[in-house]
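Only a part of the assembly is drawn; its chains keep their places, and the rest are absent.
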Amino acid sequence: MNMLNKNSVKELKQNKRINNFADGIAAAFFDSMRYDPTVLAFGLGATDPKNIFGTMAGLEDEFGNERVFDTPISENAMTGMAIGLAISGYKPVLTHQRLDFSLLSIDQIVNAAAKWYFMFGGQQSVPLVIRMIIGQGWGQGPTHSQALQSWFAQIPGLKVIMPAFPKDGYNLFRSSIADPNPVIFIEHRWLHQMSWNGEGRVVSPTQLGKSNQISTGSDITIVSNSIGSVYSHHAANILKKYNVGVEVIDAFNLRDFDINSISKSVAKTGRLLTVDFSHQFCSIGTEIIAQVLPLNFADLKIAPERIALPNFPVGTSFNIEKDFYFSTIDICKKIESMLNVTFPNIDDELKEYQSSSKKRFDGPF
Amino acid sequence: MKQEPITIEDFKEFFSKIVRIRTIEQAIAERYHAQEMKCPMHLSIGQEGPAVAISMQLNASDKMLSTHRSHAHYLAKGGNLTMMISEFFGRETGCSGGMGGSMHLIDKSCGFEGATAIVGNTIPIAAGVALSQKLSKSKNITVVCFGEGATEEGVFSETLNIASVKNLPLIFFVENNSYSVYSPLAPRQSINRHITKISEAHGIKSLKGNGNNIEEALAISLEATTYVREKRKPCLIELETYRYLEHCGPNNDDHIGYRTKKEIDFWKSYDVIANAKKAIKELGVSPDSLEKLIQENTKEEIDNAFREATLAPFPKIERSISYEYA
């Protein structure tokens, strides 16, 4: 049933099939399973011809249908089963094509996985990855587009990892699989097409880190994650031309971000903006601001601000979607207002990035 | 609503309705490529039989709920075509104001209470609708349509149980097309698992048949609705059927190989329209002119609907804010 043959598996081994973020996830699966025989991969559609947007292509062929398998539509039982495997010496990775589907398994995620190590007094950890893909655009609508990363991040015992760039996607996924705790690994679907050639693949994953500083600057600090970091990175590049220094910290580890680096950066810039693709209310950006306040109150020149999604669901209509999601331009305009300056001809500068960030998902899936 | 034995008129009505629905769905599939209906779309082509068979036993004050694949149910129950098409186009005049798209249809004026996109999601909601009928001493009944995949969700069993405990006037209407997206039954359901046995084990009358067979689909639907109406107890119907196009989207995906040619050929040779034609012919009526008439009328309907849809205004985001709270 699999669309890949042994040949393309070989290509994957040689990086030849790796062109983008999605392929990077496939490579991380591949390498994790190759070097660690306890890693298992399953989920609805894991072995179907589309292999979860290609991210699981070739796995069943290579590792067999005991380690890689399709499942019933029983999210709660599948999560419980993954926990049972995790407490029995395996490292399962359960994939949801949409984050929204994981809501049927919240009992297992919150009441069991997140608390197991704690409630049994540190005796048995749960090395489990639940991989969730956020689908937005093409009318995914209210129940197929939810970006609940800040919501998962509220739960003690979970780690929530949200990579931005393809190579980080590869590495963080490897580290998440190797981590002894339950990790919610969230991919924004729009990142899947970002290019990467597979360079830098490793045998042994590193420990999960906290954040990456992806640009330096002394005028404003942005703390972001996932596609928010990509847009912020674009914004930082563009604003260089206006002599505005934007320091972007990609805080991919949502519950355990590096508050010291953030604080240091804010001490330097005196300004903080958080950029975050979840509803604004109680978002992760909100927490970052609250943690920075007692550390940097005297340094702050202006009030910290947030860019996030509106506090209501997204309607299916394209006309709603286009105003619902922010992009690089909104970050630039927010900085314009925070610095109380104007960036002449900014729209022209943005064009290049705008088109790249407009290269969104066009359905029907 | 029909409770008498099935007549030639029923056959003709059935035939007319499946032809209309298929014509509409085919038009949607064709026009989807223009990329103006920007939302995921799960077409019912091939599966029209069950939707029409059950709906023919219902009146407008009976209720129906459904899933991601609900066009046939919506239309068979009497849902407004223009509003459905407008919804696909994301317009303010859509049946869900442009907020829901193809996966979230509603037309309360005909008792179509809502279809949602999360597998199994409307099953317990339908139990609540049925309980409201019981509490208000209504004579009406509720039907909840879903695929065999949805029976894998725990909430299916939970709802069988409460429906049985509370004697709800509820029909669990399972369309078994053997697939969940590209996944066949094998990794999802044991061959020794039987949906009707599960419901029977909950104390629920259960009927099974072929949804592409006009006699079977109508007879079972009639038996079930009569039972639920009279006994005020739940019933489960499982009808086998087959979808012709890809799981989601307007194309045929037979080339990607998740279904065998043999299987596809079998089901296409057992097409519900062809079957209905044969049945009607055996009763001495020629179906061809009726088919043509229906197709023509429907094409006109479709053209009107698409025209109105494309002329309608888009909703503004400010409007969607107001939909957060009543």
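Remarks
Each chain gets a letter, A and B, in the order it is written, and its residues are counted from 1.
To be clear about the criterion, a residue touches a chain if its C-beta (ideal position, glycine included) is under 8 Å from a C-beta of that chain, and two chains touch if they have at least 3 such contacts.
Quick caveat, the model's predicted, so the values are computed rather than measured.
The stoichiometry of the full complex, written with the chain labels shown, is A x2, B x2.
As a convention for this text, only the chains that are shown with their structure count from here on.
The touching residues of chain B, when paired with chain A in their complex, are 32, 35, 38-41, 87, 90-91, 94, 96-104, 116-120, 149-150, 152-154, 180-183, 187-189, 248-250, 256-258, 314-317, 320-321, 323-324.
Chain A contributes residues 1, 3, 44-45, 47-50, 69-77, 100-101, 103-104, 138-144, 310-320, 323-324, 362-365 to its touches with chain B in the complex.
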